[in-house]
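Omission of a single protein chain aside, the complex is shown with its protein chains in their original locations.
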Amino acid sequence: MRAANYNPKLRLQLMIILLLLALISNIFGSYFTRFFIAEITILSIFAMSLDFIASRGGMISLGHAMFLGIGAYASAILTINYGISPFSSTLYTFLVGAIIGIIIGYFIVLLDGIFFIMVTLALGEMFNAWVFTSDYLGGSDGISGILRPNFLILGIDMNNPLIFSFYTILWLLGIYFILTKITDSPLGRNLDAIRQNKDRISAIGGYTKAYKTIAFALSAGVASIAGSLYVQLNGFISPELTHWTVSGEGLIMIIVGGIGSISGAILGATVVHIIQHELSNIINWWMLVIGFGFIFIVLFMKDGLWGLLEQIQKRLR
Amino acid sequence: MILIQILNALQFSMTLFLLAVGLTIIFGLMKIVNLAHGSLYMVGAYIGLSIFNYTESFWLALIFAPVLTALIGAILYSLLFKHIQNADPMKQVLLTFGLIYIGLDSVRLLWGTMSHSISAPNLLSNSLLVLNEPYPSYRLFVILVGFVVMFTLYFVLEKTKIGAKVRASVDDPETAQLLQINTDKILFYTFALGCGLAGLAGITVAPILGVEPGMDMEVLVLTLIVVVLGGPGSLKGAIIGSLLIGFVDSFGKVYIPQLAQIIIYAVMALTLLFKPDGLYKR
Amino acid sequence: MNKECITYYKYNALGAIMYIKKIILKISFISLILFNSVSISNSADTIKVGTLLPYSGVYTVLGEEITNAMILAFDEVGNSISGKNIEVIKGDTEVKPNIALQKARKLISSNKVDILVGPVSSSVALAVRNLVVQSKTPLIIPNAGANVLTGEKCSKFITRISFSNHQINAPMGTWLAKSGIKSAFLLAPDYAAGKEMMKAFKTNFEEAGGEILGEEYTPFRKTKDFGPYLARVKNSGADAVYVFYAGGEAINFIKQAKSFGLGEVMKLTGAGWTTSPLFIPAQKEAAIGFIGSLNYVPSINTEENKAFIKAYKDKFGRAPSEFAVQGYDSGKVIIKAIESLSGNIKDKDKLAEAISSVSIIGPRGPLTIDPRTNNVIQNIYIFEVVNGDQGPELKVLDTIEAVKSPGEGCNL
Partner (left out) sequence: MSLSLNNINKTFGSVKVLNNVSINSIKKECLGIIGPNGAGKSTLFKVISGNLKQDTGDIFFNDSNINNLNIEKRARLGISQSFQKNSLFSEMTVKESLMLALSHKYKITFNILHSLLDNKTINIDAKTIAKDTGLLDYLDIKSDNLAYGLQRQLELGIAIACNPKLLLLDEPTAGMSPAETKGIIILIKNLSIKYSIIIVEHDMDVIYELADRIYVLDRGSLIFEGDAKSVKESKLVQKIYLGI
């Protein structure tokens, strides 16, 4: 499976540009824009988690909304029923997501191609069906009244969207830093090599199953963080979040951005989310326009927007 | 009572079979994950609806809806699918997602958002006494259609020369080309046939399940499960897969309603873990 | 393409052109990322009504019916209330809570709407509830029926003029038991509203001496084939089956029940939406004999109802459904409330006060707002589907006056 070229320099440059744009629009933007930026940041974290396993180990998951749900529901339950502070609940959900990721990953990482896609789709739908009918999780009406972390003692009021938006951007930066570190690490390079040629890695004595399980668990943990931040942003969670089309849209974001380039996933998430929002304000047949957009990208833009940026980088040099 | 449930399960299996067999052949031949197969099922039902409203005859709709859907399938093949034939699964997922979005909106724009329904032809609208239990004769008709398609496909694929060519192209396209089998032509017709079958499923089921926006998504996941469970590319796999899922779903709903939803997905996940390439690896 | 598509296009083409002009304006002098920061002109002489309804996805037809009827109500007063003209700003929730939240924030903070109307589904209503209450923007609910919205989660900024799930099903329980039905089998989709409605029916049916023989919940929006359930219901030997279904599921249930000959063995009864005027054209004579309860039936012969049906038919070419009536009444409540404040709606608390003290005579009869829960008090009509001159019609069997919704746990 082809992925975007490994180009750490461009990755960093793109990240800085996106960060500046986010900060500017956050500070000068309106009340609504700040929420919108927080939403894009959370979706970017989710996109990065999907991008990590797609480019590291060639695992395309059509059920990753399950971990978004796990993070959201675990965070809601921890804060409401067990009174754990929202900030530490996000850390706990990372552990919960990662552990479940290891358990599931161990069994499914060696499947590849359509079978991996189908198993993840099946698991995602199974989780969606369970959440939909479980009264403990509020069934179809979901759970509301989830609080945001309160750092009032430090004089930071999280309910102000500007502050919360910065908070999510901090999480994004932290995760971006960790994922780039891992991508450049021996484990990361081996995972990238597995996507390109699994048999060769086995022939030189690699632990392919272990590497892929770790990658899957890490990605599950990061997706759970996105889920936890999501529920804190909206104060509400309902089963719609775990529908397979959410995973589908996640995949679309990383394909549009360019797989494997981490900051490409952030770019993809930003572009797709803005277009979807702006279009749906103008026309309600926006799905038609976006549908043709996807087909255009598949047929004409080889590496998504990242491929475009690379050409620009070549021309500028 | 059990007999009625068996008939219900059989009818649901036949619907799944009509959908799954098209997808299986397409996947077997072209290694394409066509998530938009559900949209063709919906388009087939809607075309059938328009023909039915226009001509007041269910039989015309039953014949022309699959033909028109096959036509749409042929156009889609030459415009799009031809170019992404062995592209990596990521790109196929994105392309077919795009088609799902287009399908949803164009159906909504052309036929509106109301839920419609087609009434069964008066010949089939009564109910027959099956072991002194009334059972809608239209559902028996659906079971019949399913079996007819099953046997004709089995016969064509296994026994005839064309069938051999198709199987050859499925198993090993390169060698098939060496034997002067024009695999492109076969891909074209099989893709169109697959889409036509999806259209047929749409129109045959319309009198029971109705025609409404969103019907494609509901059936898509179950069809994909049948294809992958049965083993992509194998007709036998599609038959066994649709029967298994049809019965598990129908009986599950009645006897263990709480778990019904979850069993189907559990069955698939377990099968894949023990037989990673599906029950009938081609 | 049928008539309904043409109106669809006309309606949309207008909306698209107007918006595209605005978008170009917006992008030209603000960078793409800094959009929406400058809010749209907030002149004092317009009343902005924001809608939070589905204009794409499965429930689109409900979103359209409510919006059309509300705009009809505004047209009847020449689109202006005590000198201020009305501007309707649409927000498409796509029946997704996260999208609804996003659109609600945009309507409240950027478009600075004065009143919000919506949503259709209860999970979306619960999602936007806190945002609406904190921002003190009065919300008029034209459909979402979850009891909790005018129960524990009630607020003086939330007024429901449609119904609570309890309000529609409880009277039917008592009426059915009194009309000689001894036992019933319950069937509903497996989601919060389905369970709430069945609970309301069950408590009242059992209080009035009825007996529930069985209760089944079908997977929500995933059940197309009712075969397995119908066989089970038929076998239960109950005098009646009591159901709640909407949309495609309602059509499939009624048609499949007929094909299984359920009607010959027991009475088909349920919440009125199952045979709503929206679905009767597809159900045709399969719906004959169905007894339901609802807060509106087209055959109510009052002046207001006849005038409304005529006006709606002239404008949209099809008979109005109960959803249209709820949209129309939302419009009238807004008009009446703002007139009572003679147009000055700066003080949000006063506006909320005014809305919850409105009482009007709508197409469905007299409407007042219960001061304790802010839920509407209205008549509930028991009807039977009979064969009228142009196909099946809903004939009123009985009217239960001024039905309230208990709304436990609500302290305004």
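A few comments on the model shown:
First chain written, first letter: the chains are A, B and C, and each begins at residue 1.
Simple rule for what comes next: a residue touches a chain if its C-beta (ideal position, glycine included) is under 8 Å from a C-beta of that chain, and two chains touch if they have at least 3 such contacts.
The structure displayed is predicted, hence computed values, not measured ones.
Just so you know, the chain we are not showing touches A across the whole complex. Among the residues A:Ser75, A:Asn190 or A:Asn284, only A:Asn190 touches the chain that is left out of the figure. Touching the chain that is not shown, out of A:Ser88, A:Asn160 or A:Ser202: A:Ser202 (per the contact rule at the top). Touch with the hidden chain on the side of subunit A covers residues 2-3, 5-6, 181-182, 184-190, 192-193, 196-197, 199-200, 202-208, 210-211, 214.
Just so it is clear, only the chains that are shown with their structure count from here on.
Taking the mean Cα position of each chain as its centre, C sits at the greatest distance from subunit A.
Subunit B and subunit C have centres, each the mean of its CA atoms, that are 36 Å apart. With each centre defined as the average position of its C-alpha atoms, the distance from subunit A to subunit B rounds to 33 Å. In subunit C, the residues that touch at least two other chains are 56, 60, 190, 219. Looking at subunit A, one finds that residues 129, 132-133, 285-287 touch two or more other chains. Partner subunit C is touched in their complex by these residues of subunit B: 1, 4-5, 7-9, 11-12, 105, 108-117, 119-120, 125, 127, 134-136, 138-139, 207-210, 212-215, 218, 250-251, 253-254, 257, 260-261. Those residues of subunit C whose C-beta lies close enough to touch subunit A in the complex are 12, 15-16, 19-20, 23, 32-39, 55-56, 60, 92, 94-99, 101-102, 105-106, 109-110, 122-123, 126-127, 129-130, 146, 148, 190-193, 195, 219-220.
Interface residues of subunit A facing subunit B in the complex, by the touch rule stated above, are 1-2, 54, 60, 62, 107-108, 110-111, 113-115, 117-119, 121-123, 125-126, 129-130, 132-133, 244-245, 248, 251-252, 255, 259, 285-288, 290-295, 297-299.
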